[in-house]
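Excluded from the complex is one protein chain; the other protein chains are retained at their positions.
Our next item is subunit A:
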Amino acid sequence: MRKMLLAALSRVLQGPAAAGRTASRVMVASRNYGDFASEASFEIKKCDLHRLEEGPSTTAVMTREEGLHYYKTMQTIRRMELKSDQLYKQKIIRGFCHLYDGQEACCVGIEAAIKPTDHVITAYRAHGFTFTRGVPVREILAELTGRKGGCAKGKGGSMHMYTKNFYGGNGIVGAQVPLGAGIALACKYFGKNEVCLALYGDGAANQGQIFETYNMAALWKLPCIFICENNRYGMGTSVERAAASTDYYKRGYFIPGLRVDGMDILCVREAVKFAADYCRAGKGPLVMELQTYRYHGHSMSDPGISYRTREEIQEVRSKSDPITLLKDRMVNNNLASVEELKEIDVAVRKEIEEAAQFATTDPEPPLEELGNHIYFNEPPFEVRGPNQWIKYKSVC
């Protein structure tokens, strides 16, 4: 009797691998996840190439962990953006708010392909990147509501969020791209095998400084990946009406380019991995165009339907939503169950609610800090406020 029990116990402890089934772990819990595959491989769309002999692989392998992680991250960003929409309409968030929902596959795919030591700089539609680069949701929401718990101490707001190796969060359109090339130069100079990803939109692609940057990056073979997030509309102007050439991946002309389906996270991941390897090998910069879509208008003051039809938005939502695409892939390939993903949804919702609670109750930064951080390391000086009887101390 004891021998039988011992044998049964050892069988269980060895795990189902001993029983010859393909499962990655045993959970000593009420549900049995042992039925899932540990990974699956997917055929992804081939990228259009410019001046490249070969492109990224058309097969991507995704493990269960990766899939769950991507799903949770994308869902968190989606819910965070919807929460920001809600808070904005309640006037708890003021100022400007440019939402990223619909484009989650871009930032999550990018983060999946690079290392935390790589550098990212983007424009003002930055909440998603702020999250993937490591800032917790509560700090993002607190920054949106202008509280001192925010990632820029409440002084930046929606468009100016920063963290280690994430350089924002920039308001002036196109101005961040030359900065990205500079960061890439520093990467090359310090020799730590890092790359810089400089993102911009389809509207910004027509700015002069972008072309100046292409020239410098190619001339000096900087490890810079220029990524154009083409969501088809620059504020209210469709790409056809703004650009003589809508092949944004070819705009670098002498710089090789890739056009990628930005709604498929695996496409984005493989393309960025390819690009990062290319740059790390010292071959110079690359231009990448991510074809994506935003569900909201340009900002909270734009309903988003005066320059495009509701049908178009609905069509993208039903056919190409990045989260739904990932979910279908995982469920159909036995990487997760619908219930498990629903649980993740519930957990994410809870996390966002708590973060929103923090963001609404955290105190605002004290008025004494208003004049700080104008300069660096000067002895404290006085800054005049709107009239000469209001003075703020500037501590640098």
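Before moving on, here are some points about what is shown:
Methods note: a residue touches a chain if its C-beta (ideal position, glycine included) is under 8 Å from a C-beta of that chain, and two chains touch if they have at least 3 such contacts; residues count from 1.
Just so we're on the same page, contacts and distances are computed from a predicted model.
Think of the chain that is not pictured: of "3-methyl-2-oxobutanoate dehydrogenase (2-methylpropanoyl-transferring)", "WD repeat domain 78", "2Fe-2S ferredoxin-type domain-containing protein" or "YjeF N-terminal domain-containing protein 3", UniProt labels it "3-methyl-2-oxobutanoate dehydrogenase (2-methylpropanoyl-transferring)".
The missing chain, though absent from the display, is touched by one residue of A:P56, A:G109, A:G128 or A:G157; that residue is A:G157. Within the full complex, the residue among A:F42, A:F96 or A:Y253 touching the omitted chain is A:F96. Within the set A:G149, A:G203 or A:G257, the residue that contacts the chain not displayed is A:G203.
Among the residues A:A37, A:A186, A:A242 or A:V395, only A:A242 touches the chain that is left out of the figure. Taking the complete complex into account, residues 91, 94-96, 157, 159-160, 171-174, 203-204, 206-209, 234-237, 241-243, 306-307, 361, 363-364, 367, 384-390 of subunit A touch the chain not shown.
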